[in-house]
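Here the complex is missing one protein chain, while the rest keep their positions.
By written order: A, B and C. Residues from 1 in each chain.
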């Protein structure tokens, strides 16, 4: 089996340069590639276009890259409470493209599946449809949306093997699977890296063919955004 | 959790009637819904349009339905050695539409994902492209292919739970997963039916929301088409 | 007049046995508390879960297990995880029977606006545009009037739209109303202690009142 293992996040992102387009997995702070983000922050790569469902919070996730003004453009579906994001958006420093969450996910899938475009009804009749081709199938209008074209996809999985096969845990799967399939080069960081053969081939979510580099991440913080509990 | 369990194949297919369009999972004889096919043969439902990658062999799988002349039309990618199939095709009794295997799979996925059409390069420049819309994206031509619209999908899984969640084994997954997602009504037969809660939610291939009826099948033959072995 | 829990409780009555339901953030989330235990209802969370359970007990939160509102949650027996593309695939393919969400404005032809106020910071539409464009049945849970006292049930939405011709029913602190296919808000029920005149005064769009309007029944 082909060995995809690299030493760490620094090695994995060594050829990411200013001006590139990156996909980053995760939903809110759940399942984000913490190690890769830290490495991008440390290296201070600039003028990036980031495709990610959310933009992190002020002091974690993509928020750390925003703080250093590493982003030229953000493509997301929801950008929560993030004061620095707000400041950069209002000052015009940051370009922001908001698109429906399902459109975001499906444009990733389209890239991973070699489909140049998909049709979705999301956004028909709204400002999202402006400038887009509308097409009617069986009496219903759909927008044609194009596959993403990202230089790198940075994803986080729970387990991975040396062949690049990935298994996610619970709702941390979210965008990680579709982005792993979509990247021209996909870097996967995992909590547990195991030898090829240890994962059940029936349990694998993302086959290793989609992953070019894999490493075991360190010091996962896995911050919770909204801790909600019930009374015992 | 919603209980999708029905008693057996006969109950599951009770409302399938003459003239309907059915999807049948499986690749060759691997992962075919044996119990549902037996029930359709027993009930002798006629004039069916069947969407399935293959057409079985003379005395097993879809071949059993062919023998009884239950099929009006077959949509497949490869129809192997099957004398009865050949006879019906040449005599004009059976209408046959051959389409690329990836197109077949993706038209199923499109239905399951609510996408009315997809683009694929398969068949561009060939007779498959006749009458179809061709569209160029980034310098490459693609055919627009429409999502399937089947009344029922009949699929076979290895394990399933009462909530309709499905897990396939090895290459028996093939078309079963995409067809399970694509049916207006999906009937799943499984080798092992377990109570909801026994399957790990991370291991489920087809979430139960796509499955309307599930039952534990009986007397699986699981015939091997090409037994190939190596010397010890 | 109903409080938020009252609105949620009334909406819960619209849920039928065997439904798959997507609950939006805010009042819709509260609906889960009022689904009768004997009913088989599966909650979908569009970040990748079918079979959402209640919040975890203190100390049992799992950062890898959250809902679309980013709250820590649990799963029920028979639940399944999946990726975001499959999640919106099942939404687009109308496998979800009912979507309940909040709104800033609803128009009498069923348009909904709930994601953007021009001039104010825009947080994004999240999954709302996908949900309203695809759902078979959409119920809006909202206040009848905004903080400035202006009606949110309008002839035409003034805010940027989230979706068109999609809302089927509205439950507010004052009333339950159907959005008719031919247009117009048909008054179905009054909240306890609320008069038809109060509802008339709070509704800017075309209000259709036929016969006696009963009080809500819980």
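Observations on the structure shown:
Please note the rule applied: contacts are C-beta pairs under 8 Å (C-beta built on N, C-alpha and C of every residue); 3 or more make two chains touch, one makes a residue touch a chain.
All of these numbers come straight from a predicted model, not from anything done at the bench.
Taking every chain of the complex into account, the absent chain touches A, B. Touching the chain that is not shown, out of B:9, B:147, B:178 or B:204: B:178 (per the contact rule at the top).
Mapped onto chain A, contacts with the missing chain fall at residues 1-3, 111-115, 161-163, 165, 181, 195-197, 201-202, 204, 207-210.
In the full complex, chain B touches the omitted chain through residues 27-31, 53, 76-80, 86, 89-90, 98-106, 108-109, 120-128, 158, 168-178, 205, 222-230, 232.
The criterion applied here is as follows: only the chains that are shown with their structure count from here on.
Rounded to whole angstrom, the centroid-to-centroid distance between chain B and chain C, based on C-alpha atoms, equals 36 Å. Computed centre separation for the pair chain A/chain B is 33 angstrom, with centres defined by C-alpha atoms. The distance from the centre of chain A to the centre of chain C, each centre being the mean of the chain's C-alpha atoms, comes to 28 Å.
Those residues of chain A in touch with two or more other chains are numbered 106, 120, 168-170, 173. Residue positions of chain C touching 2 or more other chains, listed in rising order: 49, 75, 81-82, 85, 88-89, 91-92, 134.
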